[in-house]
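Mind having a look at this structure? Questions to follow.
Note that this complex is displayed minus one protein chain, with the remaining chains in position.
Our next item is subunit A:
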Amino acid sequence: MSRATRFAGRDPGPAARVAGFIAHLRDNGLRLGAGEAALSLCALAALEAVRPDDCRRALRAVCTGCKDEAARFDALFDSYWLDAGRVKQKVVPSARAAGAEGVHSSRDGTGQDLGAAGAATAPDAGEGEADSDGTGKLIATEQRNLARRDLRDLVRPEEIAEAEAIARRLGAALRDCRSRRRIAARRGAGLDFRRTIRQSLATGGEPLRLKRKRRPDRARKIVALCDVSGSMSVYSKVFLAFLAGLMRADAATDAYLFHTRLVRITEALRDRDAMRAVGRMSLMADGFGGGSNIGPSLQRFAETYARRFVDGRSVVLILSDGYDTSPPEILGAALARLRKRGCRIVWLNPLKGWRDYAPVAEGMAAALPHLDHFAAANTLADLAALERELGAL
């Protein structure tokens, strides 16, 4: 029992504590509002929850909405309700400006408990693979932190707007006509019975005018993987703006960064504030500018995320120079596996833009047989020029 948090004496009661808990979750990146606070109270009342574990289960069912949140919930619950007896001074957080979403705030950028596993500021996550040459672990971690670059310095808002325009055009070029749903149309393969019958009433049940329906064009889904390793740092600016633009142009887009490991940045990029999105992204790109493990990163992608998010309607965009520190066979195998999901794979290599470039990097050579399209891209203009080629895929 000693573990339960002791609340301050002037604390106004259970409802305020639950509201405080919701605020605590919100501060930790869960998107919750007053509705959830009310529902939480109803849930606790309906369940007559008296044991901490029952409360935990009830609040988890109400407050979480996806696997990641459910996994993080236990720690957040413990830190608020089971704070080893420490006194919680303030239950109700001071009123903050409403609509904080629209306000550019640096809070999210520095909070160590942000959604993204927070490893950027946590001293040692335990995996101990700090890639600099420090002798002590802590020192090594610090060095890595100092070397971490803030992507906000690299990307300007205008560039995101420009990239967004380009991304929107690219998305429009990637159309696919394989929808199974049919909509009413002047010409089309199938008859629209509902409308035909309705019109036939006017002619005494004789279906004189046949209404038709057809399959509408459907957008392809873009899945972008961006290499942010050291060798790519010159081009990262363009590509990150492009990613942010892609996300803003089409909410179905999925985006990842990789260097020595793979990070999903889709959630971060959905932030309505473009600059804050980039800020959150830079927190996630911990180790940005380090070495690159393209093969293992793509392999991990093929084995995990791709199984959920990549299907026959996806186009996988890989933005990388192909300089891989791991054996090229891994890269080849990963791409072959990805290909089996029925997607198109497009590799955009900034180096290809150079004169006399030949894909001699072993990784690139191993990747080539699995690609649907291999193109140059080092500026936004290059990306814009891809429109026609991607449309032909």
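Details
Keep in mind that, in the parts below, a contact is a pair of C-beta atoms (placed from the backbone, for glycine too) under 8 Å apart; a residue touches a chain by one contact, two chains touch by 3 or more; residues count from 1.
By definition in this document, contacts and distances are computed from a predicted model.
Taking the options "Glycolate oxidase FAD binding subunit", "MoxR-like ATPase", "Phosphate transport system permease protein" or "Homoserine O-acetyltransferase" in turn, only "MoxR-like ATPase" matches the UniProt protein name of the chain that is not displayed. Among A:Ala23, A:Leu39 or A:Ala165, only A:Leu39 touches the chain left out of the display. Touching the missing chain, out of A:Arg3, A:Arg31 or A:Arg209, is residue A:Arg31.
Listed by residue number, the positions of subunit A touching the unshown chain are 31, 35-36, 39, 42-43, 46-48, 53-54, 57-58, 60-62, 64-67, 70-71, 179-181, 193-194, 197-198, 200-201, 204-205, 207, 252, 266, 308-309, 311.
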